[in-house]
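All protein chains but one are shown in place.
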Amino acid sequence: MHSPKHKPARGPIIRRAAIEAFTKLDPRRMVRNPVMFVVEVGSVLTTILAAQALVGEGEASFGFIAGVAVWLWFTVLFANFAEALAEGRGKAQAESLRKARQHVQARRLSERDRHARAEQVPAAQLRRGDLVLVIAGDTIPGDGDVVEGIASVDESAVTGESAPVIRESGGDRSAVTGGTRVLSDWIIVEIRSNPGETFLDRMIAMVEGAKRKKTPNEIALDILLAGLSLVFLLACATLYPFSLYALETRGQGAPVPITVLVALLVCLIPTTIGGLLSAIGIAGMDRLIRVNVIATSGRAVEAAGDVDVLLLDKTGTITIGNRQAVELLPAAGVKVEALAEAAQLASLADETPEGRSIVVLAKEKYGLRQRELANTEARFIAFTAHTRMSGVDLAGREIRKGAADAIGKHLKAKGGGLSPDIQALVQTIAKSGGTPLVVAEGSRALGVVHLKDIVKGGIRERFAEFRRIGIETIMITGDNPQTAGAIAAEAGVDSFQAEATPETKLALIRGKQAAGHLVAMTGDGTNDAPALAQADVAVAMNTGTQAAKEAGNMVDLDSDPTKLLDIVEIGKQMLMTRGALTTFSVANDVAKYFAIIPAAFAGTYPDLRALDLMRLHSPQSAVLAAVIFNAIIIILLVPIALRGVKVRPHPAAALLRRNLLVFGLGGLVAPFIGIKLIDLVITTIGVA
Amino acid sequence: MTAHALLQCGVYVVVLVALAVPLGGYCARVLGGEATLVQRLLGPLERGLYRAAGVRPDDEMDWRDYTGAVLWFNLFGLLVVYGLQRLQHLLPLNPQELGPVAPDLAFNTAVSFASNTNWQAYGGETTLSYLTQMVGLTTQNFVSAATGIAVLAALARAFSRRRAETIGNFWADLVRSTLYILLPLSLVLAVALAADGVVQTFAPAAEVELMRAATGPEGQVITQQTIPLGPGASQIAIKQLGTNGGGFYNINSAHPLENPTPLTNVLECLAILLIPAALCLSFGKIVADRRQGWAVLGAMFAIFLPLLGLCVWSEGQLAPQLVELGVDPSAGNLEGKEVRFGAAASALWATATTAASNGSVNAMHDSFNPLGGLVPMWLMQVGEVVFGGVGSGLYGMLVFAILAVFLAGLMVGRTPEYLGKKIEAFEVKMAALVILLPSAGVLVGTAIAVASEAGRAGISNPGIHGFSEVLYGFSSASNNNGSAFAGLGANSFFYNLALGLCMLIGRYGIIVPVLALAGALARKQTVPPGPGTMPTHTPLFVFLLAAIVVLVGALTFVPALALGPIVEHLQMTGAHP
Partner (left out) sequence: MLSAIRPALILLALLTVVTGAVYPLAVTGIADLLFHDEAHGSLVVATAGPVGSELVGQNFTRPGDFWSRPSAVHYDAKSSGASNMGPLHEGLQEAVAARIATLQAADPEAELPVPADLVLASGSGLDPHISPAAARYQARRVARARGLPTAEVLALIEGHTEGRTLGILGEPRVNVLRLNRALEEIQPSP
């Protein structure tokens, strides 16, 4: 988590949330949350009843009704506050993002030529397909692809990463984001999004929660909560005629006061989860942004929690990108120094990381100094797709290195061939997951260089965690099956797809989906786009192409493929937090019944006192204590709602057992203690 | 609770499970259309029925067509029963020359039998002609039960299919359930009952000379007794097996000719829970994971057994007020109970008949001690899902399972899924409806009754117990049970109409969402289980499911129960005299 600029101060956020808690009381907004709307209606009703008690004859003492009314209002305000607090963090971030694109002017080109006629237009007027020239010092006016030129770009405004990145036309590093700054050189950018649809716009909308749509699970939960509220509404409303009948047959006591019924209703309906539901959703998106991932929708984040298959590219995700030479294995009769020298010579002009690692190995392990060959009449043979070899011709020596089959062909043409011991070495290295490079001089193979993939530290443990929670990991690689198998084993993935092409990737995803799995993958290249579009959760790298970004439903600003693992956890955490607080909320009701029912009928049926397990002070203090507990618990649970419950790498059965114990049993017991304590406090200070 | 009571209940449960296992497998085969021994016998009859009706049993229906077929069939059944009652004076087989039944009572009775409730507002032999009883009521005993099994079969199929549009053929499910499940079982049970003294004859009532002439209530001298006979065993067998409960005699299975011995008693009592328990195991077989069936059955027992214990214990007590008068409390509360059954077997029956939506009685629930009466009342209020009606109990329980999965499933960090089907907004909406509708019927109905003159007029017991009578009545009707705190004078325009509506809502207000649910589930992709899937066959889930049922039932009805049996119990035990 490296986003120093996204860390707004807490004080102003809390202040602003406190104010917004009041503005959110607007019934037109409240009605979107049926549970809290019921509480608001109850607050209004009890306030009227309190006023009635103040001016004339009320159904109970003014102090009692007013006390209930005040705490009902607090209940609504606390819930609003929680939501405003969650939104507040995002808003602060959105503001800093907005600054990034203020007053940007663009040079719109009439054609794709650096020297074409350019006009100055505000960035907001750029449309899809426009071409703009951006030179050093300019802010890139919109999202798009570099179609010409190369430049270093400062993307810190979006990613928080201060090191500049290279953006160039063609290939997989062509995408640029509006709001970032060109530091050197120039590029021509073809704009890919219309105003209001840019990445920055999406990001702002996301962090502000303004366009936040309810996720599918949230909608389902909402329905359940509304259903429960309706049941409790019935249970409470019918109590009034029941109490009238009881009163009549009994001839003592009074009908149950409306205030008590409202209090009972508010205590029973799931206000805890109802009040915190949207805060949980917003906080989840916020957590995602803090790990520098932008999701196009909450639905995608939730889907991440459901993912049970992860497709991971070998390079960059599982291994640290490049293979390194780790060993030189000479053929029979060849001295290892001779092999080292030949290998080094063949690699001197090879600027690939592999090539450089051979030079380094030769130097460090075999004490060969790096030689300057620039002035000799060395002729370097570059790698071509046709020959699949590289090497050097030097003073009559003809040194080549390359894949075993390529070198074999080369030697055969010269009347030689690969000796059995070389072939054996090649086999051994391949089997171990390494890549063998055969080094040959003239018509003779000198030996084999062992190139090895380096698996990232800690990745094995991470995969083991995923296996425990039921997520299958599949490594995707272009390597041959043997090599892939060895790396897969070393990294601890569940399976792998070797010699992968965009088509086989797509087929793999479709196959998994047909079997009912949800698939997540990362990708960056344009050829990943079909697979990204097919996957249920697709994280595009920010360094990737615009096509990839559009096909995915999330963008990782850090372009770190392991981020997928964080995203899955955040998705799960959102669901778990909702489930936990719902369970807690419903479990709470039991204690509230034991507090309120005996109190409500204290006059008619004193026998019901036997149900008052908490031995509360008086009927009025019992009702008030329950209402206060109900309000305060919302505030107490705000940290859990915002932070999320802890995700543990356990199988579902173990998670369920644990969470049921904590939130189910805890929810059953906590209010007994809480209500008793509150009852003690309010009777001591004489409120009731 | 005595050791003997414990032993009796224990034996009952063991035999029940032992019978449910093979029957569960058999029912699954029948509903799957597989050939069975009975099918070889009655196959021609089955095919004949299809031919006559012009249906092809293999033509599958989508959920809308299936629902349409269910509703049409039930509507016609309802109309036939209504029409028979209204026109019975013009029709044959009416030796007592009974007149037409009043419209409100005829409506109530028609709804009652079509909806598998068998609430009896009418006075048995004195209201309905033989034709009405046989053609109307007996037939509905079979087909209303078969309707429940059919709807369950559709739901179970929906779980086992993936990306399917159809959920089966209602006509095939209806005919197979009737011919291959209900009919053979009824035949066996009816003969067994007749062997032990349950009447089964078309002979007229027998007149016997009394051993001692007696004085009647109006002072008249009575020297003869009329022993009413009739085709009892055949009707009793299906009323027990089909969770119908409408008795042959007015006082139901407390009548010594309907339930003459402890043996017939245990057979009839086993018949109450047999099919509902067996269908749980059939469900496991249909969804190809038997453990799922056992888990649901386990959850049912997890609720049933403690309540059984409470009821048996409660009826083993005698009210202190009666003990004070000099009554020996050792045999328990025998008011309204038969000596041959005693308190324990009566409480066992009461718990079973209300756990299932049967409603037959072998003792008068109205005279139970308050907590003993609370048990049957609350078992109905939880929605008749602890065994429940044949088919309907299990589909109700599966709706609760969906709810349990949704509530707790979120806690494992995945979109909740049950048997591989994701539980999303639509499923939750249907589940909420299924739970909300009967509860609304109970609470709103009771509220209107106690608030209105018409409602209060039917109350017989004074005070708190009177409230319990009304609450019990609406709980029974809204959940399609049919048993009563029989003191309630329910044959009035108000109760006939109100309870009739409650029965309609409680039956079809649930069948329609359940079939919609089936349609939605069948269309879904099936998620393969893995370590990340919340398991739904473990003891933890069994506990969770039971807890959700209990919690929802408790939270909804505790206030009402507090004003009825709970406060009555507190008064009886004299905490505050």
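Letters A and B mark the chains in the order given here, with residues in each chain numbered from 1 onward.
Criterion: a residue touches a chain if its C-beta (ideal position, glycine included) is under 8 Å from a C-beta of that chain, and two chains touch if they have at least 3 such contacts.
What you are looking at is a predicted structure, and each value in this text was computed from that prediction instead of being measured.
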| item | value |
| --- | --- |
| Interface partners of the hidden chain - shown chains only, full complex considered | B |
| Touching the absent chain when the full complex is considered, from B:24, B:168, B:284 or B:370 | B:370 |
| Absent-chain contact - pick from B:22, B:99, B:306 or B:329 | B:329 |
| Chain not shown: contacting residue from B:38, B:164 or B:229 | B:229 |
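Just so we're on the same page, only the chains that are shown with their structure count from here on.
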| item | value |
| --- | --- |
| Distance between chain centroids, defined by C-alpha means - chain A, chain B (Å) | 50 |
| In the complex, chain A residues that touch chain B | 216-217, 219-221, 223-224, 226-228, 230-232, 234-246, 249-250, 264, 268, 302, 305-306, 308, 467-472, 515-518, 571-573, 575-576, 578-580, 582-583, 586-587, 589-590, 593, 597, 601, 605-611, 647, 651-653, 655-657, 659-660, 663-664 |
| Chain A contact footprint on chain B (complex, rising order) | 162, 403, 406-415, 420, 423-425, 427-429, 431-433, 435-436, 439-440, 443-444, 446-448, 450-451, 456, 462-464, 466-467, 525-528, 530-535, 538, 540, 544, 547, 551-552, 554-560, 562-563, 566-567, 570-571, 575-576 |
